[in-house]
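Yeah, one chain of the complex is gone here, protein chain that is, but the others are all in their spots.
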């Protein structure tokens, strides 16, 4: 195999953060003139790989080759010099500057040290035309739609780099027409021989645009293959690591009596976030939510908790109409929510384990009914024991704990409020085996104690084991509600992969 | 128990204060001499407490603001306004308690105004409080009509220069405020909520903490403390000097809070340590004075101190030597 087969190649890349192996000997080859989809769930290692290819991270092992020659990429500028350009999900341009300046920043044409604005704008107009944009180059970038900004970002990356284009979830906030417009540009660039990496959560888009696909799971390369001979189900199976054919696990037996109805969401939704859905949740049951990243599963959890306000539909709590516009409303009704991004939205890093455990309960009690130190210690100690939180001291800052123990603390935080309903978003992601088992045990225990739970998870084996029903999300829409013998990984994978009838995209 | 108290005392701020006092003693052997005269204590040490009180009081208000990731630049101007209101009112014949209450009310209103800009209009704290920093001194001059309004009211003068149990009144007020505010934030959940909002506002919101009321509270308290400091400064010189009262003291107060171990990026805070920070600044001032250096040296020493603290607290330093933040140590 000649090394020049690839415009950009990564060989045996290893990246370690602390004691967590983010990438384990991953190979990746990108050919000129192809669109190569890079797929994987959160924590699979996609973004780490991209950061290594763009010079934002340095690998701990392995090599990166551009056009067959080994390269060291210490920063994004060096990657750019080797012809590698990147466009990120949240457009990383300057909304406060003109379109032309965003295209040329750092490379503006000058005369006697002064920028030749007219030439710059004329050049910009020509470039924009090639990308099908008929906009005024002197206008402020921020005045244009996200789609236009995204295209400007692509134009900048291609004009400055010219060989490899990495698109990191460029379609996340675009509508169908905008996506199609973007795809036309991608096809055109591909025809001109550009090598393109395309990262997305939308399977339809992968099949619409990509030639080959590389799938990562838990930091390891699963497979690189041409898409021609793959089905959607194949892709989902590889991403989630489920072998559908041999999967026999089924859901909780129906014999167990279901509790009374606790929650009833009717036509509940939020524009540009989650399509309206209907869901009834009983006491003593776990609803599993399955779906790929970006399917709307987290958004659904957030509007249930009032972290984002629903703008459609109604919710009844124990039969009575309720308004849940803020987290405090939800907490007042006995809800709790463990968010997916533990570090950004869950833990208070500098505060102690004890304070992290009692804070939601204290929030419920208010300013002036403070729990004294002994009460705090008693509560924290109780959960520290029952949840098996491994901390040298309850007074140590939570940021020093392992991810699994942090997750147990956040779960304890809600259990301390004596909740009726818990929403857990990916509670077992990125945590060690012991903590994982503890959290699954806790979910089962809480269900048996009569709590209602909604658990979002990519771990299908686990979801089928404790869920009485499973809701499948796709394209920000609830597309299936599975129960009984349909609760098995094979059916779920089919439901996740199953695409809409009619033209794709 | 004894050991816990000892470890509590062995924090960098108190050690620094002791260090500065010892240096002062070396430079000026009579530094620790305290005499009893006319029913009150005299001496350099007492002087540190007395002169350090206004900044300490400002720092008591400022520490909560900074813990929420904010800052209040207007406290110096609010001091001038409060002093101006009290002085003008007693001169106009209002009873002193009414004048004092009015001055405190002005401070509270100013603080709530800042809180409104920050919590409701969502304006960056440094920008929001700049408005009153600029306009406040003008308003104070408007109240005094440009004069230094002198008064002879015994209550106002007592607030600035009186003594209680032999201690200067200003220091007593600072001590009482420190205890009251510490109780307010630590005996209730307010302190925990302030820290939670400062550490991670998104997580605080998901945990059911409403930050808006909290912001009103900390800015309101800061305004109120500024008014108290303004009354003390006015009482001390027996007049309201709208031009110079509290000039640049907001910066000393911020410095005191930072020396007290509270990060400008919010989070853990300690009211008593902020007061210790203010005393460190004042002890250095007094030291420079008693040892015969020109007082202008103060500014240079202060600048060096800021750089030192910033370097110690910077991420760069914690990468080289992992430092535990001192406010946390003091509380655990």
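By written order: A and B. Residues from 1 in each chain.
Here, a residue touches a chain if its C-beta (ideal position, glycine included) is under 8 Å from a C-beta of that chain, and two chains touch if they have at least 3 such contacts.
Throughout what follows, contacts and distances are computed from a predicted model.
Choosing from "Sugar ABC transporter permease YjfF", "Heterodisulfide reductase subunit A", "Lactate utilization protein" or "Electron transfer flavoprotein subunit beta", the protein name stored in UniProt for the chain missing from the display reads "Sugar ABC transporter permease YjfF". For the chain left out of this panel, the touching residue among B:15, B:98, B:202 or B:300 is B:300.
Of the candidate positions B:133, B:156, B:174 or B:234, contact with the hidden chain is made by B:133. In the complete assembly, the contact with the undisplayed chain comes from A:95, out of A:68, A:95 or A:434.
In the full complex, chain A contacts the hidden chain through residues 76-77, 80, 88, 92-97, 101, 105-106, 108, 110, 113-115, 117, 139-140, 142-143, 145-146, 156. One chain is missing from the display, and on chain B it is touched by residues 71, 121-124, 126-128, 130-142, 145-146, 242, 247, 251, 254-255, 258, 264, 294, 296-304, 306-307, 310-311, 313-316.
In the analysis below, only the chains that are shown with their structure count from here on.
Those residues of chain B whose C-beta lies close enough to touch chain A in the complex are 187-190, 192-193, 195-196, 199-200, 202-210, 267-268, 325, 328, 332. Looking at the complex, you find that chain A touches chain B at residues 305, 307, 327-328, 331, 337, 339, 344-352, 355, 359-360, 362-371, 395, 397, 413.
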